[in-house]
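Note sheet for the following structure.
What follows is an incomplete set of chains from the complex, kept in their original frame.
By written order: A and B. Residues from 1 in each chain.
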């Protein structure tokens, strides 16, 4: 089982949470290799993850309204897998079909609506495939989105441990007994390797809840959100009198929040579903 | 227990999910008979359900702001039952009182606010009465609601099995261990009897989460919501740059979403709380 307070090894490198910039050009081509890999998910705890591109979450894609994404999915694994991009609208039958090991397919969609959209494996049982690492985010910028000083992407998900170095356990997924809840795939990684910022920076957090099962209540300790964008809509803007303390996201929901952390210090962030914070859904923004 | 992947018998007929049209006239009178009935809730699984009108969910009622509903509740069952309509504002004492088997009462309310409103049995323990089938929806149209090509109503609820042909189990309701999560009362019925549509149709899904306990994250695979109306408010309209991938509904919350499914194909819909999708909260829109 997982000790959510354990310290990673000295050489531990956290996943880079920096949001990618939108590529120039309007057609984005990507080979996405499904890989069944051994990964550490908490200090000293290894699992076989099913991944898009070798990491869970998979790569963060980004573009603008009108952009076309042409993804070549290549199944390098030993099981059937497929992919479902919420960022595009199309008939699922062909592009989302499971493919055999060794096969490939091309999934082409044009983004017509802004938001942060989930993608995930489309092979049944999806609970198992999402729960074992097959999820990621596509950001489609709202028109006129202002630049900020720092922009991070955090994908919340749950871990349900299997035996050492084996895939996650479907039975505990079905029983809703997660062993950990994490941002970007590793227990409390940003508590140990904080996200950097400077005092007075405007920071945007894109947050996607990949689930598979639990609601997220994203909160930054010491911060207040003056900007909230959720499931395609602005809820709060800096000129508004009100502020928000949480961004609530059911599984497959996403959005972003912005805050200005006023002075140097360590600002934790959590899912304020407190049992999940203690299971690993926590990190730190180190403001210097 | 329930096999959520089982196939119904050849003669299985799914509940018609088509939204009713608003009756003409401004006073809507209805006799609503409480009936304790045997029903199949999943392939080969029968339960005694407590129902409004013989089905769970009960009938979908519809009207406009200013309409009066005059419901005669007739208790044909063996237990006390009552009714609570969220669609109207009134003192609960008399209209929501439990009535004995063989009794009747008249519940009269005038709709003053738009939305999709839950109704349910008002007899304690409500967890048991709602959990065993006594729930339904009243739609009060927002003024100026545009016509669409297809309009469906989906009520999400949970099943907690009792013994064969007996009522649902209060203990598992209290322990929050559902045996299934369903749309319109039957495990995955629209996976087997898909909802029809044509390519390019604008489809409106009215969704009510009857609970009793779980949050819903309604999603259409391959679709994006360009319109979201939730708990009395428009969240997204087609001209907005943003889109939504889920409609999040706590128990007793409701709303509607709209999408245009662009091409022929089978578009699954789910609660993206993935364990619930696998428990039966899934169906298909068959676009031809």
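The working rule: a contact is a pair of C-beta atoms (placed from the backbone, for glycine too) under 8 Å apart; a residue touches a chain by one contact, two chains touch by 3 or more.
All values reported here derive from a predicted model rather than from experimental measurement.
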How many subunits, all of the same sequence, make up the entire complex in this structure file, 2 of them being shown?
3
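Just so we're on the same page, only the chains that are shown with their structure count from here on.
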For the two copies subunit A and subunit B, what is the rotation angle that overlays their Cα atoms, in steps of 5 degrees?
120
Just the number, please: Cα centre separation of subunit A and subunit B in whole Å.
32
The residues of subunit B that touch subunit A in their complex are 215-217, 219, 221-226, 228, 235-236, 240-246, 248, 259-268, 272-275, 277-278, 287
Subunit B partner contacts - residues on subunit A that touch it in the complex:
65, 84, 86, 88-94, 96, 112-115, 117-118, 122, 125-127, 130-131, 142-143, 173-174, 176, 211-213, 215, 229, 231-233, 248, 250-254
